[in-house]
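Missing here: one protein chain of the complex. Every other protein chain is in place.
Here is chain A:
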């Protein structure tokens, strides 16, 4: 059962593998270049496990000691995860002990797969989602650690590799688009997010975008529900 779930999960995680190894390595390399031992990126990627926040934490570690403001900053930078939990309430239901790991490792990329992919009928969904989650975390921690260990030795031009994340999300979007009943909510999400990105700028658009999406869904509740539950 586990083997089957692993085989089903692995191909979905390959783009994450490429992206996380490169991004993790650049993160590990950054920490080494600021004078931290490789133990730091290894532990931080394991315990914080939220890409952008780990980059921010590098600066926090180099400035004065303010643990409470570090805590608040993490809450704000990662507020989007509050949002992710809602569609996952049902999906992670009845997963028993796995649920703790599924929630702990719910980064953007893992979320985009666990939220949209329905594994084949004969594959255990809980194990499928757990393998997606664990593989994602394994790639990230390995990337960060390798980057810190090898960063000085290896250097190659990977400009633009970050785009693999956009490509992954966009393909997930296209897959969802096959499902006609989701067109309206998908357009609300895409349109509302880009609108807020242009109005509020890259640093501040996530919260307004989430508020706008919730407002649209509240206003369109009557017309959205029959569309989704057909």
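The criterion applied here is as follows: a residue touches a chain if its C-beta (ideal position, glycine included) is under 8 Å from a C-beta of that chain, and two chains touch if they have at least 3 such contacts; residues count from 1.
Everything that follows uses one rule, which is that contacts and distances are computed from a predicted model.
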Next item on the list: Select, from "DMSO reductase", "Nickel import system ATP-binding protein NikD", "Imidazole glycerol phosphate synthase subunit HisH" or "Branched-chain amino acid transporter permease", the UniProt-recorded name of the complex's unshown chain.
Entry: "Branched-chain amino acid transporter permease"
Check: Mind pulling the chain A residues that touch the left-out chain?
Finding: 11-12, 14-15, 40, 43-44, 47-50, 53, 57, 60-62, 65, 67-68, 70-75, 78-90, 92-94, 99, 103-104, 106, 108, 111-112, 115-116, 157-176, 182, 185-194, 196-198, 201-202, 205-206, 209-210, 213-214, 217, 221, 224-225, 228-229
